[in-house]
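Every protein chain except one is present and positioned as in the full complex.
Up next, chain A:
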Amino acid sequence: MAASEAAAKVQEVREVTRIERIGAHSHIRGLGLDDALEPRQVSQGMVGQLAARRAAGVILEMIKEGKIAGRAVLIGGQPGTGKTAIAMGMAQALGQDTPFTAMAGSEIFSLEMSKTEALTQAFRKSIGIRIKEETEIIEGEVVEVQIDRPATGTGAKVGKLTLKTTEMETIYDLGTKMIESLTKEKVAAGDIITIDKATGKITKLGRSFTRARDYDAMGPQTKFVQCPEGELQKRKEVVHTVTLHEIDVINSRTQGFLALFSGDTGEIKSEVREQINAKVAEWREEGKADIVPGVLFIDEVHMLDIECFSFLNRALENDMAPILIMATNRGITRIRGTNYKSPHGIPIDLLDRLLIVSTSPYSEKEIRQILTIRCEEEDVEMSDDATTILTKIGMETSLRYSIQLITAANLVCRKRKGTEVSVDDIKRVYSLFLDELRSTQFLKEYQQEFMFNEMTDTEQMETS
């Protein structure tokens, strides 16, 4: 009884984390192009926006051939037309270990660091370094540890360690040092261990599955692993990709690597960066490291000011620069920090370097398809009528609003113990949550009853 209750509780906890983890663009797996770069109508989570997707595909080809240095991409379009989705798709299509950094333009305005520092960090977060480490290890399951203590009590201990894999078994004679580290690691028969050949460091991987029934009670941290296969003495090669920013943080001695987790890295000295750049360049020459240029995506790029734009101009020329993708939903507007107006709020000299891709509003059919994909992603069953209604809502208000209604309607549906979201559920959440238009209308009607409503009309509109 108690056990089943506990199980139910665990289930609940998991549910919450799962919901939290579904992001707005988690359904995107790529750009949905075929080999000839022709976009498929619905593929890899992408719907419609054929022209923009094909353009993005061409850009991807350029990136793969390394022909895009010193340039950047601007995706322009109305709100909710899939700008972020296309940027995500590009990152996914570039491969698994391609670093992708997404930031909003306003993120760079912080009290703790200067704007250019924030931008530099974002740039370096988007450049990956691929390296290989090679170690000779002995890996096996401990069959027996035998340690002889000398009768006199003092003197050198001697011992034997029997290790096996699924294929073979052998005995090692142990010296004092190894015996010490074995006792320190509390290695016993049935453990799976690795011994680094160069340093002699012992690591316990876990207990063998075949020994799972040895004891009735064991700690929760006991991990069971399979007995290793193949030879005992292995060569282990590990390839990993780290970003330049991570190396920066680890090597800036002021705070150490803990800053990676807490996030407040502060400013990093330029000397540290220069040293790391030099080291990486050296390794690249020696064939010890690959540079993986990633994608830096700056959303709402019109929020950057003129200083940032001139910094970007300069930073793009660096030979290690990542691919910069910017998105904006503004038309001709004032460049922040100046009185000049410019298309997309970006200075002309930077615009000149950009490949500009534009997205257009979705059609009714496309909205329906997107809603269906999102329903699948969020594990929501929805009746056809409900999807039709939701599509209508999406057309009249916005795609984002209707996507938000999916989860809300699902919760209402679950409350009434239904299995499929119906029209009534949609109606209910539609009345519960206002969309932008209705909210504006409500405010206009009841303007007089709110506080501080003495503002004049001209002041209210000064928000850009």
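Brief remarks follow.
What we mean here is this: contacts are C-beta pairs under 8 Å (C-beta built on N, C-alpha and C of every residue); 3 or more make two chains touch, one makes a residue touch a chain; residues count from 1.
One rule holds for everything that comes next: contacts and distances are computed from a predicted model.
A single chain of the complex does not appear, and UniProt lists its protein name as "P53 and DNA damage-regulated protein 1-like", one of "Exoribonuclease phosphorolytic domain-containing protein", "Nuclear cap-binding protein subunit 2", "DNA replication complex GINS protein PSF2" or "P53 and DNA damage-regulated protein 1-like". Within the full complex, the residue among A:Glu107, A:Glu267 or A:Asp290 touching the omitted chain is A:Asp290.
Considering the whole complex, the residue from A:Glu112, A:Glu167, A:Glu180 or A:Glu420 that touches the absent chain is A:Glu167. Contact with the undisplayed chain is limited, among A:Glu65, A:Glu134 or A:Glu271, to A:Glu134.
One of A:Ile63, A:Ile127, A:Ile247 or A:Ile268 touches the chain omitted from the figure, and that residue is A:Ile247. Contact residues of chain A toward the unshown chain are 95, 97, 130-134, 167-168, 170-171, 173, 198, 230-233, 235, 237, 239, 241-242, 246-247, 250-251, 256-257, 276, 279, 283, 286-290.
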